[in-house]
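Left out: one protein chain. Kept in place: all the others.
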Amino acid sequence: MNFGNFGQQTQVQSNVNMSMAEQELEMVTTFIVDSCYRKCVPPKYQDGELNKGESVCIDRCVAKYFEVNMKVGQKLTAQANQGQLR
Amino acid sequence: MNFGNFGQQTQVQSNVNMSMAEQELEMVTTFIVDSCYRKCVPPKYQDGELNKGESVCIDRCVAKYFEVNMKVGQKLTAQANQGQLR
Amino acid sequence: MNFGNFGQQTQVQSNVNMSMAEQELEMVTTFIVDSCYRKCVPPKYQDGELNKGESVCIDRCVAKYFEVNMKVGQKLTAQANQGQLR
Amino acid sequence: MDFSGLSDMERSRMNAFIEQKQMKDFLRLYANLVDRCFADCVNDFTSKALSSKEDTCVNRCVDKFIKHSERVGLRFGEQNALLQQQQQQQMMGSQ
Amino acid sequence: MDFSGLSDMERSRMNAFIEQKQMKDFLRLYANLVDRCFADCVNDFTSKALSSKEDTCVNRCVDKFIKHSERVGLRFGEQNALLQQQQQQQMMGSQ
Partner (left out) sequence: MDFSGLSDMERSRMNAFIEQKQMKDFLRLYANLVDRCFADCVNDFTSKALSSKEDTCVNRCVDKFIKHSERVGLRFGEQNALLQQQQQQQMMGSQ
């Protein structure tokens, strides 16, 4: 997950950097799986396979989630640099 | 967050007291933000500002959440003192 | 919670075994309480008691949750043994 | 929770863990209780104080949720005891 | 958060904890922000790139959620200060 170089710009120590990366990974992993399942896989279980439509939807969902994550990171970094956010 | 003096009455050690306060803070912080957002801010994003109605709703929501939290704490304490709760 | 002897078969060390059991307990405790409350107790609070219907529903809900948990554990173990799951 | 694969030392560590857990569980119960009863009972934000109707609802919700949690814990323990019994019988049978 | 039962050493530990917490809180805010704004704004999966409509929605959602979080923090602090004041007056009264 990219923080828009948030870490470097605010000069946090490397171990905080680690911990940030670790936690980010954990939260995003759970959130993206749950979110895209809800968006793309309807809870009618005709069989145990992902069909074509579901598979394509998941691919796009991950790409869009990734894009939103980047955007939010850049936005928060920009606001932090302007001192608007504590 | 007030425990209705739960800590003192049950004579738990100070470090458990600490850990309780820490965890309480963490859970309440996340829960109250999420809960009041759901109650007060409809997911139609006409702009990026909190309007008057939303702002007033948030203030009252926090006050009410705080009151419920107090009540529940006092209720649990009362039950614990009566030995109804393990 | 039973892992279908998952721990023994994959020869993980006992401390990992501990940590698995600990985490499993924590997650299942929260999930099963929330899940069966949603399934069995409608949010109309006529009084503070569990009525007969709710009580019976909760008992069956726990039994079924337990059964699903076993099934999923056995299924994951079977897939892990076939090397289908990393 | 199936502890049949654990040694004695592990069992005692597990017991210590379970006691520590109880405080954690209490806090989780507390936070979840507040959140759920707030969600179910408080929906009027024309005032900043709880109405008597909301207050009654919160009281009943707390009572119900605690009784529910206790019942789930009880039944879960029974299911678990039953499971361990079955596994021991299976182990006897296979010897 | 009522810290009135804590000693000075506990208070300083608590302050250190709060600073560490701020980074954690930032990360939780970040992850929750992404998840909520994705849930509220992105519902079209006929393309793999965000539409300009979705992009605008995400921007507004982020702005709103941050302002919301800050307002909640502010009000929560006020409620807490008020509570501590009341408790101190009670303690004075009972002496």
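By letter and in written order, the chains are A, B, C, D and E; residue numbering begins at 1 in each of them.
Following the convention adopted for this analysis, a contact is a pair of C-beta atoms (placed from the backbone, for glycine too) under 8 Å apart; a residue touches a chain by one contact, two chains touch by 3 or more.
Quick caveat: nothing in here was measured; it's all calculated off a predicted structure.
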item: Positions on chain A where the hidden chain makes contact; value: 1-3, 5, 7-8, 14, 17-18, 21-22, 24-26, 29-30, 32-34, 36-37, 40-41, 43, 45-50, 54-55, 58-59, 62-63, 66, 70
item: Absent chain, residues of chain C that touch it; value: 12, 16, 19-20, 23-24, 27-28, 31, 35, 39-40, 56-57, 59-61, 63-65, 67-69, 71-73, 75-76, 79, 85
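Criterion: only the chains that are shown with their structure count from here on.
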item: Chain connectivity with chain C absent, coordinates unchanged; value: one piece
item: Smallest number of contact steps required from chain C to reach chain E; value: 3
item: Path length in steps (a step moves to a chain that is touched) from chain C to chain D; value: 1
item: Taking each chain's C-alpha mean as its centre, the one farthest from chain A; value: D
item: CA centroid of chain B to CA centroid of chain D, Å; value: 19
item: Multi-chain contact residues (two or more partners), chain E; value: 24, 28, 41, 59, 62
item: Chain B, residues touching no fewer than two other chains; value: 24, 40, 59, 63
item: Chain contact graph, described as a line, ring, star, complete graph or other shape; value: line
item: Chains grouped in pairs wherever the two touch, ordered by label; value: A-E, B-D, B-E, C-D
